[in-house]
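What follows is one structure encoded as structure tokens, with my remarks underneath.
Right, chain A next:
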Amino acid sequence: ERGADGQVNIIYWQAPSIMNPYLSGGTKDIEAASLVIEPLGRYDPTGALVPYLAVEIPTVENGGVSEDLTTITWTLKEGLLWSDGSPVTAADVVFTSEYCMDPEGGCAQRAKFDGVASVEAVDDLTVKVTFETPKPNPYGPFMGGQSPILQKAQFENCKGANASSCTEENFNPIGTGPFRVTDFRPNDVISLEANPNYRDPAKPAFATVNFKGGGDAMAAGRAVLETGEFDYAWNLQLAPDVLEQMAAAGQGEPIAAFGTLVERIEMNLTDPSPDLPEGERSTVAHPHPFLSEEPVRRALSMAIDRELLVEVGYGQAGRATCNLVPAPELYASDNTDCLTQDIEGAKALLEENGWTDSDGDGIRDKDGMKLSLVYQTSTNAVRQDFQALIKQWWSEIGVETELRNIDASVFFGGDPGSPDTFQKFYADVEMYANNFDGTDPQAYLSMYRCGNEPKPSSQWQGENINRFCSEEYDALLDELAQTGELDKRGEIAKQLNDMITKETMTIVPLVDRGRVSARSNTLGGVALNTWDSELWNAADWYRIKE
Partner candidate 1 sequence: MLTYTIRRLVLSFPVLLFISFAVFMLLQLAPGDPMAQVPLTVPPEVKQQMREALGLGEPPLVQYWKWLVQVFWIEPQVLIDHWFGTSFSEGKLRVISWQTRSPVMDIVIQRIPQTLWVVGLAYVVGVLIALPIGIYSAYRQYSVFDQAGTFVTMIGFSIPPFFTGPLLIVIFSVQLGWFPSIYDTTHVVNDWASFKIQLQQMIMPVMVLALQTTAQISRYMRAAMLDNLNADYVRTARAKGMSEWVVVMIHVLRNSMIPVITVIALGVPAIFGGAIITENVFKVNGIGQLLITALFANDLPMVMTLTFIFAFLIVMFNLIADVLYGLLDPRIRYD
Partner candidate 2 sequence: MLDHPIARIENLRVEFQTKSGTVVGVEDVSFDIAAGETVCVVGESGSGKSVSSLSLMRLIEFGGGDIANGKLIFDRKDGGPLDLTTADQDLMRTIRGNEIGMIFQEPMTALNPVFTVGRQLTEGLKVHRGMSQDEAEARALELLREVRIPEPERRLRQYPHELSGGMRQRVVIAMALACKPRLLIADEPTTALDVTIQAEILALIDRLKRETGTAVMFITHDMAVVAQMADRVVVMFRGNKVEEGPVEEIFEAPKHPYTQALLAAVPKLGEMTGSDAPRPMKLVGRDDQATDPIPGTNETLLTVENLVTRFPVTGGFFRRTVANVHAVEDVSFTINRGQTLSLVGESGCGKSTAGRSILRLVEPLSGKIDLDGMDVMSLSPGALRRARQDMQMIFQDPFASLNPQMQLADQVSEPMRNFGLASGSEMRDRVANLFDRVELPRSFMQRYPHELSGGQRQRIAIARALALNPKLIIADEAVSALDVSVQAQVVNLMMELQAELGLSFLFISHDMAVVERVSHYVGVMYLGRIVELGPRRAVFEDPQHPYTQALMKAVPIADPRQRKSERDLNFKPIPSPIHEAGYTPDPTRYKEVSPGHKVLISDSGY
């Protein structure tokens, strides 16, 4: 029964700052917003598509997607109401696409609408999206937490350059979700209450939500697991022993699920030496003095004990992996070669290729060039532990490592003026995690296309971090883009994955990182979802009665 279970307390240690996912790409904001505004369809915990505002998920089979893969037609459920009582119509859906595609609005989810030629309302409940080229994966717009439907009536005056000044709208969007905002305090607390017009009259079970933000993962975990002050804590990036110790208090339990997030080491194939003139460092003009040798990269990978890394850093929330694309099943390669550590093999490999410790200082060299690396990553306790461990292993095979950690806001901020961004890659190797949106890896794998590397002429924007370049790879990518058949796509994707990991060791995947959150023992209905917002089914949450 709606509102029967009182209040649910949720804690996000990163505080949401806005309720409009189109103006912020931040996970915290998207997830907070998912309590209020909803897309046409979502992914469920298995990665399968489920309709939300739509009657069903359009496919080629049911005729929703045209045979030539250029249009997709959505039909809205009948009788849907916004939380203010007005009906949801196709016009709202069309408006949403206009809102995001406005060039002046700076829409964060613009990529979702890539290749969209037009969005039109066929009738009050039907929307047709037309693409410029065939789209094997047409589920970009209006699918998942990133592109929920906005109410046209509310946001009409907030398009383009006005987007920023619509504070009230951005903080308090009118939605179709189970809750609506009563008080939004940016970067602090959101108070919500059950949406009286929610489509299922029995839901949500909770009358109010107290959505607290701020602090750190430690404190959030403690509040759920140890003191029981909160019911749900998001994304507990904590060392496994710490988490275990907290869970022992018995107030709640950590829950984990896996997605596509892979912690990896990226090898710089170009020379980051500071001796090069500015503008030529880490550019394809200068290949890396030793990392451009495949055996060196392979040896570095062989020296790593991924299982131990998992044990130290993630516990249940991690799995050792050798793949860039670890999921879904369809696209995940079965490559497991790298999982056993092989220090001796690595040494032999280096030895074979002429890297010997000729001056006896413990560091291998060849032609006066030492195997000496700068290894950078963003500041974070687990990453620092990884760095220490990997440094140790590499020193065992005769490679010297200098560790560098950079504040995340600088490292991931694309400021072309800073030497420390991950795109500039003024280091030999760097470590971070990345994943892809939804379930299709095509865009993800396309990042490593030749010419897509960050470089001065592109203001150091670009996604081919390693400066990898292979004609063969690019040709396969083109093939993938033309293929609609799923099994075939899986084949190609696996090949691409292996090419960039197993065969060339350009990217050295370490851990397939799951998501750990925690729920209290009295909170029922939680289904942790890594493909969509964690709060995707908050409408189903309820209080477990003792």
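The rule we apply is simple: a residue touches a chain if its C-beta (ideal position, glycine included) is under 8 Å from a C-beta of that chain, and two chains touch if they have at least 3 such contacts; residues count from 1.
Candidate selection criterion: all candidates are chains of the complex that A comes from, given by their letters.
Quantities reported herein were computed from a predicted structural model and do not represent experimental measurements.
Screening 1 or 2 for touch with chain A: in this complex the touching candidate is 1. Those residues of chain A lying in contact with candidate 1 across their complex are 11, 15, 17-18, 20, 23-27, 103-111, 161, 163-167, 170-171, 183, 185-189, 191, 210, 212-216, 218-219, 222-223, 226-227, 229-230, 249, 407-415, 417-421, 432, 434-437, 443-444, 459, 461-463.
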